[in-house]
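With one protein chain withheld, the remaining protein chains of the complex are depicted in position.
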Amino acid sequence: MSGGLYTQLLDLACGAFLLAAVIVLWVRELTAIIRVFALQGIALAALAVLLGAHEHRWDLVGVGVGIGALRAGVLPYLLRRALATLTADRQRYGTAAAETRETQPLVNVAASLLTAALLTLLAYAVARPLTALDPTPATRALPVGLAVVLIGFFVLVTRRRAPAQVVGFLLLDNGITATALLATSGVPLIVELGVSFDVLLAVLVLQMLTTRMREAFGTTDIDDLRELHD
Amino acid sequence: MGLLRRIRETGRAAEPAPPRPEGDVPEKARELGGSVQVRCVDAGSCNGCEIEIAAAFNPVYDAERYGARQVASPRHADVALVTGPVTRNMAEPLRRTVAAMGEPRLVVAVGDCAINCGEFAGGHGVEGAVADVVPVDLTVPGCPPEPDAIVAALRRVTGR
Amino acid sequence: MSAIPAALATATTLGGAGALAGLGLPYRLRVPVVGLLTAGAGVAGAAAGVAALGGSRWATDLPGLLPLVGTHLAVDALAGVFMAVAGAVVVAVAVYGVGYAAGHGPHGLGSRTAQAMLPLFALTLVLVPAAASVSTFLVLWELMALVSLLLVLAEHRERASVRQAGVWYAVMTHLGLVLLLAAFALFAARAGGETFAALRAGAHTVSPTVRGLVFVLAGLAFTSKAGAVPLHAWLPRAHPEAPSPVSALMSTAMVNLGVYGLIRTGLDLLGGGPAWWWLGLIAVGGVSAVYGILQAAMASDLKRLLAYSTSENMGLVFIGVGACGLFTSYGDRPLAALALAAALLHVVNHAAFKALLFCAAGSVVRSTGLRDLDRLGGLRSRMPATAGLFALAALGAVALPPGNGFISEWLLLQSLIHGLQVPGVAVAVVLPLSVALIALSAGIAAAAFVKALGVGFFARPRSPRADGAREAPPLMIAGMGLLAAACVALALVPGLLGDALDRAVSAIGLPGSGALSGGGVRVRLTDISASLSPLWVVAALAVAIMAAVGLPRLYGRRRRRMNARLWDCGGGAPTPRMAYTATSFAEPLQRVFDDVLAPEQDLNVTPVRESAYLVERVRFERRVPDRIEHRLYEPVLRALAGTGRSARRLAGGSVHLYLGYGFVGLVVLLVALAVGW
Partner (left out) sequence: MSAVGYAAVAGQIVVVGAGAPLLTGWMRQVRARLEGRAGAGVLQPWRDTRKLLRKEPITPVGTGSAFRTAPALLVATTVVAAALVPLLSTDTPVSSHADLILVVALIALGTVALALAGLDTGTAFGGMGASREMTVAALVEPTILLSVFALSIPAGTTNIPAIVSGAVDEPGRLASPAGLLATAALAVAVLAETGRIPVDNPSTHLELTMIHEAMALEYAGPDLALVELGAQMRLTLLLGLLSSLFVPWGIATGTSWAALAVALVLFAAKVCLLGAVLAAAEVFWAKIRLFRVPELLAGSFLLALLAVTASYFLSGAS
């Protein structure tokens, strides 16, 4: 693969990766959020495959394929299933709350988008010294990974609906994986596998928690949990 | 994606265009040259005619294909579609609406009530037929008139 | 033999004579004579500035004039810009002021004090840039502040709010003076001399910390004088309450001196500094630009709107100055020169259009007694000249072609856009944000001035007083005409200023940018080019308008225009009460920026007696307070008041107590000396 084409494709994958994180902030429909998250998984997988192909490290390509299967396939599937049970519930109980939409995030959408802009700039400023150490196309894209970590964290902090929060958590993890891939040209296979299983486990736990919450309170609004504390 | 499928399945809803209606084109309408902007005025109708007018502009009858289009302001309009017997409170607004339209302008009285007050003739709130208030160029009889008839009247104005 | 000393001497003589005439002459003679002398002083000042811009320099020491230190004066091209602008504005405003004061009777601006102060104010505006030592600068600076304070208070008999504005202005301008005094004292002590030449020579021997401290202190003082956020609180109070000619001078020539001081201190005397100075300045500029114009868009008081818009424009200028310093600190001097040229051009443009805007607003206030846009309207047919001139100036203020403001903002944007070639994280993060802030401020400025013009001057009068408006007298229109001519010239042939701006930029050691030349504006640096020809744009627009008007006429059949009543939806004729007011116009923007503006709402429902359902009166009130003022100033003021109350206890009234304070003070001093400093 020629250097120019590799850089171009890598940049495109990074752009799509970041864009997906931004769109998660932008849209309210939970199904759309999950779809966008799946697209981000594909971009991340492409990133890993590209890096692997460029450096002729076939284990990295394998990791990429694994990432693709997990983050664009399994996790979105699980999330969608969780959402489907929520929707079914809503139809059964006729809950007034619009469960399938992130209607009222703690920080409104316009402000979240502007915050995301600032977070991206911050990520860029922070990653600058790292990039300067070894300026390759991959390390230059490092801020993208960091920005997604920050945006993921932001989603986790400001969204009320549990499924949206799970997506925030997964964005965070995607960002970490991307940062690792870009900074060191890939973590060892075994670490990546371990992390992925952790994530899978976490999602399953969260899903179970969501189901429990719904059974107990009939909603997944995290704010209602506060009443337990009070 | 559901919408896309429905669009594909529905295809064309508009019925084939009937032959051009008989009757001469009014003198003033010749200047319009195939473009007519329509402003509807409900001067006291029972809303039956409004439903039919709405139907005339729906995809099935599709009055738009003959160059007629509904607009939001009488300033933009060439034709006032007036329905209903003109009630006392609507007589002045009707006059003002027609006065607000630039020349050349036409008034089309839609429905029996608009033509001769129909069922409401002699009612204490009724000022009179449309022609008693503003000069009328075309009439569409019927209670309510069928969308086809309204479309035909509009086609006589657009000449298409 | 340079023309500068002669011109400055003339200006001083005329200004002094004007002050004496204002004190001595009876009311009938007072106003025209003072106006004439002030205008003369303005002409002389502008001439001095133009001579300096033409390339001549002049410096002199007058040892006897101030005790101990003497007076030092020097004029270079940088000072020339500000001198010329101040002089030109003074000329126009003096002519305008004669007409303005003539109708007002011997109170307000026509009073003895005000008429004596006006020439002095004009004179200090011209002379401050000529100061070449710390003491001379501070004396002139303080004189300017005091004289302008008296002028702000000119109409104190008519409105109580004038007095409050005066208090705010007095306190803040003196806080600024204290900061400035501290900064310069520190600087002079460390640099070993108080003349600007000595400061310039000694600047590199001063430690970086002290330099930073000097810059921050002086920067606070100068940005406050320029009305930049957060030290802007005096500006939206004092500028609306001052008589309009004074507002015009304050909002152009005086705020400009804040910019002058900053350029002189930061870029010239301190000789530039590290990036953080300039990043801070850009941040202040960006916040001022957006916050100022947002408040302007919310304001329904015409003069308050203009005052906040001054805050915005000074913010833009500070972004330019900050970018200049930033680029210098990274070593890209040609780009720095471009940024500074853009900032200076904006200073000139802003002076032209803002003076005209304030004068036109003054005509409205004089004729109707109203500043509230919600009650104005319909002025375009009652005061056609004023409305036209306001529209012309507003075109400059919204930064759209073919207005003059567009050219300087274009140049500023160009310098920022090309700044990305300068390496550095800060640059890459700050420049896109500044571009976005400038763009946002330009967009909101368009909304604000559409509101001012469309609600204030168009449509129909919303109150009897607006209905009874009369056109301003010829002298006022003549004064505004001068400013309008300046606006048009700046919009059409900015190239005339090219050499002058280059000299001003090179006065602080940067290379000339050559951005403005003959036919238009051209940016040409390594790998960069962009050009703009305002004259060409205007010609093209004129031809296109003629075509757009003419071609349909050729085709149209009915040539005669018909008059028709407004479309009233068939109901009764729409009354002016149904028209959109300034408040309703600004409502969507206010809702968009709710989080920033934090408006306060009150809803009072008075039910009819003995009925829970029938309502007698509903009163809805919404205020958009200055949030920075609420959050920043009120706590400080409360704390100060608290300290004052507790300090009262210290003064018990006993002589022994007071003597004891003196004794303790002496002992502490001695102990400190003994411990050894």
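So that you can tell them apart, the chains are marked A, B and C in the order they are listed, and the count of residues begins at 1 in each.
In the analysis below, a contact is a pair of C-beta atoms (placed from the backbone, for glycine too) under 8 Å apart; a residue touches a chain by one contact, two chains touch by 3 or more.
Values in this document were obtained by computation on a predicted structure and should not be read as measured data.
Let's see if you follow the contact definition: name the visible chains touching the chain that is missing.
So, taking every chain into account, the missing one touches A, B, C.
Out of A:G41, A:P76, A:P143 or A:G168, which is the one that touches the chain we can't see?
Of these options, the touching residue for the absent chain is A:P143.
With the missing chain put back, one of B:A14, B:A121 or B:C143 would touch it. Which one?
The missing chain is touched by B:A14.
For a quick check of understanding: of A:V49, A:A116 or A:A162, which residue touches the chain that isn't displayed?
The one listed residue touching the chain not shown is A:A116.
Taking the entire complex into account, which one of C:L73, C:L109, C:M298 or C:L589 touches the absent chain?
Residue touching the chain left out of view: C:L589.
Which chain C residues would touch the chain omitted from the figure, given the whole complex?
Touch set of chain C with respect to the missing chain: 377-378, 380-381, 398-401, 406, 410, 413-414, 417-418, 420-421, 423, 428, 432, 435-440, 442-444, 446-447, 450-451, 453-455, 458-460, 527-533, 536-537, 540-541, 544-545, 547-549, 552-553, 555-567, 574, 576, 578-580, 584-589, 591-592.
If you put the missing chain back, which residues of chain B would it touch?
3-4, 7, 10-14, 17, 31-35, 37, 59, 62, 64-67, 69-73, 75-76, 78, 101-104
Would you write out the residues of chain A that touch the absent chain, in ascending order?
Its contact residues with the unshown chain are 4, 7-8, 11-12, 14-16, 18-19, 22, 26, 108-111, 113-114, 116-117, 120-121, 124, 127, 131, 135, 137, 140-141, 143-144.
As a working rule, only the chains that are shown with their structure count from here on.
Take the average of all CA coordinates in chain A, do the same for chain C, and state the distance between these two points in whole angstrom.
48
Quick check: how many Å separate the C-alpha centres of chain A and chain B?
Distance between chain centres: 56 Å.
Counting only Cα atoms for the centres, state how far chain B is from chain C in Å.
Going by mean C-alpha positions, chain B sits 59 Å from chain C.
Identify all positions of chain A at which a residue touches two or more other chains, and write them in rising order.
In chain A, no residue touches at least two other chains, as defined above.
Using the touch rule from the top of the page, what residues of chain B touch 2 or more other chains?
Residue numbers touching two or more other chains: none in chain B.
For the complex, which residues does chain C have touching chain A?
425-426, 428-429, 432-433, 592, 595
Which of the residues in chain A end up touching chain C in this complex?
Going through chain A, the ones touching chain C are 108, 110-111, 121, 124-125, 128.
Okay, in this complex, where on chain B does chain C touch?
73-75, 90, 92-94, 96-97, 99-100, 102-103
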